[in-house]
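One protein chain is absent from this view; the other protein chains keep their places.
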């Protein structure tokens, strides 16, 4: 059973609080002899780290990762050994301050409340364990997963900010790195910049929708009935802070289609089966089809806002709360690399599960 | 690790194929001394069983459940003993027939393809293991879960059929049993009847959206970070046949809200905290707030349709397929009791997890 | 987490009580396309079934196994499909009788007491869930495991009955089937027959030590640190009814050796490394060496005896108990096929774990 462990065979156990000395994870189950050094992980952490534009929290964290175990240098190459890989990121900018309001009052829509109701104690500094800082450990683990999946490309993009969606006709993966939003539509990105500035200046916040696409996924990954590829993706993505919905392929849109419209017709091609469409998002019966695996998730607006909201104190008295301080006006932006990491972890796990059951049977991988 | 087991402490292992001799499940981890007899389970199976209207498959299955282990009669009351509860449902109407087309050809959008790609062998009769008949075992397990949760009420409703949504202003739980669709809006139900008749007669199919609401859930259930209540619900609901999307509370709608709109404000009331709204769907930080837990899921249209679709044969040749036989034109209808059962199983599991960690700490349950 | 499930990737979930309608197991995780039919399983059950000599319980159970799911006939061969294999054995000879004494009194050394202390309710008929009848399900599962391990030979023998040990110089595997004790020493078997007759006629009971040897195990199986091959064997064998000790290789004898004596020296040979001895029992650091894997376990005397013993009633009053009825005077005899089955299950599980982590690394299997 797992509270803080994700995955079955590629297992990631994360630990750490927002304002503790460090955070990290232990990755267990990775195959031996995978080249892996700190820089391989750091490049992905750098994409998620805070303070890279005015649209994310101004907390300054280098998020420098250390490998504490699980690798060894042989013939000059640092490689995994098959033993647990312990990764640590020290917290640097836990700005000393007065936590006044959030010590005694609960922000509407924040986990502060439920951690207190459940555990009777919580590290209120920066949200403690419920802080999105925990996702740095996920991104680090995702980098190890990517090392196992060299033939796959896993990419994410923001496809909706607040009520504003991209125009899919404009989708260009090359644009994703050209704006601070991971937006694949250059025109939308320009409009979002104006929109998010107004949100930020008003001390408000907005939600977002993120799409993750994995290409190069072989057919056959997935463990029905209760370890289906899409079910595990749903769990993985829903576990990210502030996520309220997950879709595979056409998702909720599929409910409105007819059976004829929804059918992804097939024909044989030079590299095997070719599909006329991908309403299914690359998953049928919980098993990958060989098409791109496509998942989307919705992130709610950050609960820390400047407008006063009615709430209660720890002692149960009625009051109001205003949340100042360093916050992401659209926490969905930094969720893009996190969503990619979770997709990578799920695929790595399913790959190991597939190898276990199929390794001796001569089936395709 | 689990392929065919759901849950961590309330564990359900299902088995069986659509046209095998029987199907069933083993429920492990339930507390002892819960009153439980076959009739308690049968009442829920009767809600899901096929052939109850012209809108579901005409296969005639009594779905009569037998308890093979795990209960004992003491003082005239059949009770759980804390040992595994084995439940079996014998298949009766596995109509002997020529499976011709689906033996050699894959239906677009059906798991037939991926089971073959993964395993290299599949029981093609009625979809084998990937058939929705497996969900009978889920409903049986859900009945055991309900026996553990007497203070909770777990109800489901169809809120969209094909492109047609209910009017939420008309919501009346009492209407749910008055139509063959579990529709809470009498007016919508009448319109759906006409719509679905046309779909059925055309040999087509349509999707649906189902909403499950659990009332009476105490605050504090949920196991962050990777066993969050909403993450486990997402996995549970996505694992149901044909599901392509899951939402908690406002779901994807939350992405379009501002932080101010999304805040569920709080004040103290005679029974504890009172919330002004429930955008969160009863879950914050993966832990229940004490409000209703609200989840929705989208079901795609059944892939078995009369219109010919392009596909390939097992041997890789191009062909077309037409699927005749007994099928649900809107498989989402029978997914309502299945969704309820999955919600019950998740809550039972989280309740046991909560007791484990909190049992000795004096925290609320 | 598992109460009634054994194994991680080759998962066996057992269910059933001694006097319920049936018992069985669900085997999940086995590879597809393994030839498997009921007869393949039945042959192993026949070795364990009761009533085959005057030295085992006279309860008459055919122990006929049915495969309820998970196989399919293709090209005339019944094969696994990769889906859960449900196996059921119906109970036939649950002799109707007055359970008088054991309903109200606890047998010293019997699980009746602790099941009552834990659960507050128990199926007292024949020991209920704690009965050794549960081991029939283990033997059935072991037969599936053997189907995965065609290159291995897994054999067991009784090496001590009561205080009487075999002479290892006389060990002959061919003798194991020539006596009702699975004894590899013909001379000892003859003496044991006289000894056990006296025990049986006195209404007494005796313990035993069983040795299980697996040949053909490739080097490299085992999952350190907490899934070591020997640790999982220890758990597997200790979980068998009435077992009080487990050894690997020299076991407790190793404590009395010097480092020089205990070293299994190595040299290269035509088929790889050759060892001069096998004090280690084929396991180093929790990983197989390629030598025979050797494990032993001790079974205590059956607690059901004719001599009156002091005990207490359910109500807490002092009393005495005498246990009549059908019992094994030396329950260790029928533990031999059970120990073999557990060894097979552990090796199958470790093989799948090995394939998962090593499948893509080109390492040996």
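The first chain written gets the first letter, and so on, giving A, B and C; residue counts start at 1 in each chain.
The rule is short, and it goes like this: contacts are C-beta pairs under 8 Å (C-beta built on N, C-alpha and C of every residue); 3 or more make two chains touch, one makes a residue touch a chain.
Keep in mind that what you see is a predicted model, and the values were worked out from it rather than measured.
From the options C:61, C:123 or C:250, the residue with contact to the chain not on display is C:250. Only one residue from B:1, B:41 or B:206 touches the chain missing from this view: B:1. Screening C:20, C:70, C:84 or C:162 for touch with the missing chain picks out C:162. With the whole complex as reference, residues 1-5, 8-9, 11, 13-17, 20-24, 26, 28-29, 32-33, 66, 68-70, 72, 74, 79, 81-86, 88, 118-123, 128-129 of chain A touch the missing chain. Think of the hidden chain as still there; on chain C it touches residues 1-6, 8-9, 14, 106, 108-115, 117-120, 129-130, 134, 160, 162-163, 199, 204-209, 219-228, 230-239, 241, 243-268, 272-273, 276, 279-281, 283-290, 298-305, 307, 309-312, 316-318, 332, 353-354, 358, 361, 363-364. Contact between chain B and the unshown chain involves residues 1, 9, 29-33, 82-83, 148, 224, 351-353, 355-361, 363, 365.
Everything below uses one rule, namely that only the chains that are shown with their structure count from here on.
Overlaying chain B onto chain C using CA atoms gives a rotation of 180 degrees, to the nearest 5. Averaging C-alpha coordinates per chain and comparing to chain C, the farthest chain turns out to be A.
Summarising the inter-chain contacts, the pair of chains with the most C-beta pairs in contact is A-B.
Chain centres here are Cα averages; for chain A and chain C they lie 45 Å apart. Averaged C-alpha coordinates give centres for chain B and chain C that are 38 Å from one another. Look at where the CA atoms of chain A average out and do the same for chain B: the two points lie 26 Å apart. Counting partner chains per residue, chain B has residues 1-5, 8-9, 14, 118-120, 129 touching two or more of them.
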